[in-house]
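Structure in structure tokens, see below.
Removed from the display is one protein chain of the complex; every other protein chain stays in position.
And now, chain A:
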Amino acid sequence: MAFTLYSLLQAALLCVNAIAVLHEERFHKNLAGGADQGIGGFREEPGIKSQLMNLIRSVGTVMRVPLIIINSIAIVLLLLFG
């Protein structure tokens, strides 16, 4: 499998976009331990589901503005250079 740097960057951008567009409330209904409810918050280990929810939420919050910028750059580059 040949990796060019550009294809890796594109794949990473698509993955981060996918994480950022996830809708929290739907996941709260599907999963038992949501990150907001604080289940397991006072125990030592929060459990994998709340860890995952925390991770998704923090990635979405941190990367929102940079994602806007990087996505616009990617769109312009793809329009210009195909």
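Heads up, the rule we're going with is that a contact is a pair of C-beta atoms (placed from the backbone, for glycine too) under 8 Å apart; a residue touches a chain by one contact, two chains touch by 3 or more; residues count from 1.
Quick note on the criterion: contacts and distances are computed from a predicted model.
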| item | value |
| --- | --- |
| UniProt protein name of the chain not shown, from "Protein YIF1", "Electron transfer flavoprotein subunit beta", "Checkpoint protein" or "Major facilitator superfamily (MFS) profile domain-containing protein" | "Protein YIF1" |
| On chain A, residues whose C-beta touches the chain left out of the figure | 1-5, 8, 44-48, 51-52, 55 |
